[in-house]
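The complex appears here without one of its protein chains, the remainder shown in place.
Entry: chain A
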């Protein structure tokens, strides 16, 4: 429990992804089974435990601590579990294994639970009490995805992230066979149906690079502005995975229902109305939901636009050339929610450039170019698949706020809020924290320090002087932003030291791009 509590505390205060990975990996290396497996499941949210309610905790605390002192303390600390962890009378400072705490929370009946929790708290020191209570309230909040967990595991031994992704959904905590494999033992045989298969990714390209290649060796299709998914239907089990292997089926029952096939398909998840693919913003309304209501299912119907098959009716097509996989795909009738992304007709790169410059729908964000003979392999090999995105949209905006960064950017103002003119006022339209070089970061920081008008903790308001060119991939209407629009992937593409702030773009210019 002490090691787990120490890990949780470090993770809670560590923002940098690499540092988080390192902390987790070292913990997993140093901790025996089954504790490390339980810890992993707890951190990634895959641990099913009895949820302890705040009122139960309040009741426990009230038996030991004066009401007024408890209330004053809670006001000060602001978090009930933390207040109780800190205020609980000092006990034995014992170090029971995490598995004991997990077992307690898995198996104790409702009537016995308060007593069991109190007895556990009596055994622990303050950090361990907090870790235990966070586990019990299901509220670890350390920002660790299953993907990051797999990266930490891949750092420990031979299996790569892709190998882990493939067996991940057949595993359950505390993952003894998985750790056995990482330690040099046998690969666990995943018995689960509808497993995720590692995805093949493309690399960005441009016309100069393409000119050196023979266009006859490639096929092309539109790049749809949805999200990449893997649709798996296997022996009656249907799952929809994101490209990092997260199971997102629960948010898309309409799509899952329509998956009447037996195989593993690769494609784009989109919202589609009357055959037209809707803007990304519509799809976004459907993402990150635990469940989805009837109204949203009707107003934002989701579907798939497929472009590849990995496995079809029991046969692994991945070693076959792309054109053969496409031939199988194009021969299938999927029904109305699922269709196939059409191939583009082009003779040379200039033809394709012309198509890319004038796509038939706004929701197309460029073209995909794939070698005819490419096998389906995991990862991002350079050569077989390219993405040739449309040029980003740009506006010239004025920097209005800056915030200090962390880690490698400690001491530098690296997070910028920028605005556009509406009348004679600057309205914030977005935030950017990359796109500039290290040398430019120094220049920007110097500008911020010399032009601060007001300070709010780590944030500084700036004199409206500096214009930056902001590049972004798309634009959605947003009720959460004062400007009414939200940019996708905004970054600072150029610093316009030369341009007077009064000549920056107006909000109307941005609205016209919608």
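The rule is simple: a residue touches a chain if its C-beta (ideal position, glycine included) is under 8 Å from a C-beta of that chain, and two chains touch if they have at least 3 such contacts; residues count from 1.
Here, contacts and distances are computed from a predicted model.
K.L.:
Of the candidate names "Cytochrome bc1 complex Rieske iron-sulfur subunit", "Cation:proton antiporter", "Putative mRNA 3-end processing factor" or "ABC transporter permease", which one corresponds to the UniProt protein name of the undepicted chain?
P.N.:
From the choices "Cytochrome bc1 complex Rieske iron-sulfur subunit", "Cation:proton antiporter", "Putative mRNA 3-end processing factor" or "ABC transporter permease", the unshown chain carries the UniProt name "Putative mRNA 3-end processing factor".
K.L.:
Which listed residue, A:288, A:410 or A:437, touches the chain dropped from view?
P.N.:
Of all options in A:288, A:410 or A:437, contact with the hidden chain holds for A:410.
K.L.:
Tell me which residue among A:56, A:77 or A:148 touches the hidden chain in the full complex.
P.N.:
Only one listed residue reaches the unshown chain, and that is A:77.
K.L.:
Across the whole complex, list the residues on chain A that are touched by the chain not included here.
P.N.:
6, 10, 12-16, 19, 22-23, 26, 65-66, 68-69, 72-73, 76-79, 82-83, 86-87, 90, 125-126, 404, 406-408, 410-412, 445, 449, 457-458
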